[in-house]
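The block underneath contains the structure these notes are about, expressed in structure tokens.
All protein chains but one are shown at their positions in the complex.
Coming up: chain A.
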Amino acid sequence: MARYDRAITVFSPDGHLFQVEYALEAVRKGNAAVGVRGTDTVVLGVEKKSAAKLQDSRSVRKIVNLDNHIALACAGLKADARVLINRARIECQSHRLTVEDPVTVEYITRYIAGLQQKYTQSGGVRPFGLSTLIIGFDPYTGVPSLYQTDPSGTFSAWKANATGRNSNSIREFLEKNYKETHGQETVVESGGKNIEVAVMTKDQGLRQLEEAEIDAIVAEIEAEKAAAEAAKKGPARDA
């Protein structure tokens, strides 16, 4: 019995759950994930580490569908993510079966967060090492939402958020530049070059952007930035 008890999450004398905090550390080391909610669109972006030449990049999808109207991206341990995503997908269908209604974003977020919490209060298991960003539309009102969960099992709704590597600086950027409109450009700008982007609208569901589209947007942003730089330098030189 004593050996069984070794790998549990217990309180430290000053009230911390160290296993959960270490899990958050694992999240901080994972690839960045960004989400932005607009008035009728929600966008997810995930940093792609440079693909090995021989690897089939299509098998490494970082943004996944939980249902027709819900998508998820995460930062942290990808193997843990697979388990969580499978359970969430089953719950989406189970809900459709028992109440003949698709899940709301809040419901499935609550389910995933509840699952993450269960593993912080059980014997013989460790917490899930990932934070998720969940986007979707309410099946009846059509309102878009963005939620975030973390290894401790807490969740909250966001207008825009980032998790994973450099999430603090990305969040600062989002705070400065967020406007309640189409968020595609904001996501790409904050992400950088090696990024996988997916856009979800109410009617068309989730759409992964092609590399060509992403390159085009990046080029557009770089051009805007260059123009802004030039405008700043211009007047100074004249004076």
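By our rule, a contact is a pair of C-beta atoms (placed from the backbone, for glycine too) under 8 Å apart; a residue touches a chain by one contact, two chains touch by 3 or more; residues count from 1.
Going forward, contacts and distances are computed from a predicted model.
*Asks:* Per UniProt, what's the omitted chain called: "Dihydroxyacetone phosphate acyltransferase", "Proteasome subunit beta", "Ribosome biogenesis protein ERB1" or "Dynein light chain Tctex-type 1"?
*Replies:* "Proteasome subunit beta"
*Asks:* Looking at A:87, A:179 or A:207, which makes contact with the chain not pictured?
*Replies:* Here the residue in touch with the unshown chain is A:87.
*Asks:* For the chain that's not shown, point to the residue among A:125, A:143 or A:218 touching it.
*Replies:* Selected residue, touching the omitted chain: A:125.
*Asks:* Please pick, from A:40, A:106 or A:213, the residue that touches the omitted chain in the full complex.
*Replies:* A:106
*Asks:* List the residues of chain A that touch the chain left out of this view.
*Replies:* Residues 83, 86-87, 90-91, 94-95, 98-101, 104, 106-107, 110-111, 118-119, 121-125, 140 of chain A touch the chain that is not shown.
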